[in-house]
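After this line comes chain A, so read on.
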Amino acid sequence: MVGGLYAIGEVACVSVHGANRLGGNSLLDLVVFGRAAGIHIEEAMRQGINRRGPSEADVDRATARLARWNGSESGESVAELKRELQRLMLMDFNVFRSGDNMRSSIGELAGLRERIAVAHLADKSRVFNTARLEALELDNLLEVAEATAIVAEARTESRGAHARDDYTERDDDNWLCHSLYFAPGKRVGKRSVNFAPQTVETFKPTERSY
Partner candidate 1 sequence: MVTNVASFGRSGLADFVLQRVSAVIVGLYALCLVGFFVTTPRMDHAVLAGFFESLPMRAFTTLAVVSLAAHAWIGMWTVGTDYVRRHYFGAGHTVYLGIYLVVCIGLIFVYLLWPLSVVWGLP
Partner candidate 2 sequence: MQISLYRFDPDTDESPRTDSLELDLPEGRDLMVLDVLELLKAEDPSIAYRRSCREGVCGSDGINMNGRNGLACITPVSEAAPRGKLTLRPLPGLPVVRDLVVDMSQFYRQYEKIKPWLVNDTAPPARERLQSPEDREKLNGLYECILCACCSTACPSFWWNPDKFVGPAGLLQAYRFLADSRDTATAERLAALEDPFSVFRCRGIMNCVSVCPKGLNPTRAIGKIRSMLLSQGI
């Protein structure tokens, strides 16, 4: 646990939204859990937060990343690599997915990672440098893309906005859960859904039909 680090929204996986990312989901999360987080933070600050400071290794890794971009003298352009990343994610990790395409794209993502590692930041200015921001964000986009891709490929079912043509049915026995992704080791984990609402009887999951 990292004291003082809070998460709200879909990333927090508090199970208020199902597998569909509908418009308005974020509004509910912000209003309800934003307020809850605010109240909790106020209390936590009163009691004192046990904050873990950064280690030397953490700081070194961060500065190394910045130094890598600042020191780049040649290589592919950030805009070009970002376009490729976007194209990849759009083609194979959209709503309709298939195992083969996902697996090959995961391989391409690994290739992109190597290319991004030696890409070129053309603008080294120290005043309001948006090019450097976009370069750092490209690193971040790749991490998120890889997380999305690997977990999507691992989830062998169709559920909501994750619709696979090789696993067309919902698999409540194995996959009625939140997916967790651990970047070191690229490991996929599971976390059970919170089925304990306070004041209403739990609805039993049934097949979705109209």
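Behind the choice of candidates: all candidates are chains of the complex that A comes from, given by their letters.
We take it that a contact is a pair of C-beta atoms (placed from the backbone, for glycine too) under 8 Å apart; a residue touches a chain by one contact, two chains touch by 3 or more; residues count from 1.
Note that this is a predicted model, so its numbers are computed, not measured.
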## Note on the structure
The one of 1 or 2 that touches chain A in this complex is candidate 2
### Query
For the complex, which residues does chain A have touching candidate 2?
77-80, 121-123, 125-131, 134
